[in-house]
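With one protein chain held back, the other chains of the complex are shown just where they sit.
Presenting chain A:
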Amino acid sequence: MASSPPLPVKESLLDTYPSLRHSYFSPISPLFNAYDRFAFWRADLGLPAPGTVENLQKETKTTHLSNFIFDGARADLTKSLSMNPLFQVTHSFALGSQTAPSSYNFGAIFGSSQVFMQGGVDHDGNVSGRFNYGWTTGAVTKLQAQLSQQAGHNMIQLEHDYQGLDYSLNAKAMNPSPTDGTGIYVGSYLQSITKNVALGIETVFQRPTPDISEMSSSYLAKITGTEKNWIATAQTQGLGVLQATYWQKLSEKVEVAADLQLIAMPNRREAITTIGAKYDLRLATFRAQLDSTGKVSALLEQRFTPTFAFLIAGEIDHFKAGAKVGVGVMIESSSLTPEEMGMPPQP
């Protein structure tokens, strides 16, 4: 018996469900219909992109100075050789630090719309590198490596990031071994639930040797203010560790952030709170921070000209009666203005 002619479909229905137009797939069109309807319904909710799990606490981290503080003296000479595509080289010198030995580091960055490459080598010959490749706007594959002369100090990390309209997915593998399957594998998912709330989960699978494997999950929550001027996050990290942060933009120039880390393990109970503020002035950035371990620290980054910045960092540990002071210069030059490059670094 000949196949029955396809049922006439009303034009309006075709407009509503575009997948009906693909006649070859008509036997499974109910599935496509359901998917389309679900996709329309989901798009209608207008949920915002939640950001990535890695950047969950980004605002707090850039407001606090823990990631920026240094001691001793340092000089960074950055030379931009091209803006589009971005290509710059950096020479960094650090000396006189209490915690780290003096070092020299050479870095190079190349970035175009699809590819980002970064590499650094220090005076001992240790190389660190990053490579990002953007397939489409939301899908990025990242490769990160640390290579050293000594055995056992090498690290390689493969990562893929996917950001949908209202969710983000990330898979990571650290030191994966193709022969015995050892390594650390991390998968994470963050989904916007309402316009303000996003919830997520991150699972870590560790396999240090072929016989031992261990899995732990952590849960994440992020609440964003309607005007995006405040963000609160919470993250459990398995084994009784909770980290909560709050960040608020008070005005165009002032941001404040608080961070609470709670550790409640059977043999160890402690909590650390850090509060900090950041002022973005016209030619200067000032960060100040106070934490519950008795540390008070501040960092001033003063730009005298657009290409020359002077940094002063200080930290006083009141409980241990210790202090750290750092001074630094950052000189940025472009190949277009060679007279700027001969400027000697100030002590």
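The rule we apply is simple: a contact is a pair of C-beta atoms (placed from the backbone, for glycine too) under 8 Å apart; a residue touches a chain by one contact, two chains touch by 3 or more; residues count from 1.
Heads up, the rule we're going with is that contacts and distances are computed from a predicted model.
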item	value
Listed names "Tom7-domain-containing protein", "Protein farnesyltransferase subunit beta", "Autophagy protein 5" or "TBC1 domain family member 12", with the criterion being the UniProt name of the chain not displayed	"Tom7-domain-containing protein"
Residue, one of A:Gly152, A:Pro178 or A:Pro266, that touches the chain absent here	A:Pro178
Selected residue (touches chain absent from view) among A:Ser112, A:Ser216, A:Asn229 or A:Thr305	A:Ser112
Contact partner of the left-out chain, one of A:Phe87, A:Tyr133 or A:Phe286	A:Phe87
Footprint left on chain A by the chain that the document does not show	77, 79, 81-82, 84-85, 87, 89, 91, 106, 108-110, 112, 117-121, 127, 129, 145, 147, 154, 156, 178-180, 335, 338, 341-342
